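This report concerns only the one structure given below.
A single protein chain has been omitted; all remaining protein chains appear in their positions.
After this line comes chain A, so read on.
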Amino acid sequence: MKVRVSVSLKPGVLDPQGRAVHHALEGLGFAGVENVRVGRLIELDVADDTSDEALDDMCRKLLANMVIENFRIEKLPETVGAA
């Protein structure tokens, strides 16, 4: 089973990296960008019987730092007939 974990900074936590990317986008002439937040994407390939609790635990214990980050777990549908 493929699982995608998105880790993002909590609202209210300043993101200097996002701010720099924002400035760079403006520098390239892209108008209308209101805000940029930079996060992290982690893809896991886990046993099919991995429980939701175990996935949640992996995020809380290692993949995200709960002091500053939130996470979202997404189970990806298997591609039928994929090689």
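Points worth noting:
In this text, a contact is a pair of C-beta atoms (placed from the backbone, for glycine too) under 8 Å apart; a residue touches a chain by one contact, two chains touch by 3 or more; residues count from 1.
Convention: contacts and distances are computed from a predicted model.
Per UniProt, the protein behind the absent chain is "Phosphoribosylformylglycinamidine synthase subunit PurQ"; the candidates were "ABC transporter permease", "Carbon-monoxide dehydrogenase small subunit", "Anti-anti-sigma factor" or "Phosphoribosylformylglycinamidine synthase subunit PurQ".
Summary of contacts with the chain left out: across A:Val3, A:Leu25, A:Val46 or A:Ile68, the touching residue is A:Ile68. Contact between chain A and the unshown chain involves residues 13-14, 16-17, 20, 61-63, 65, 67-68.
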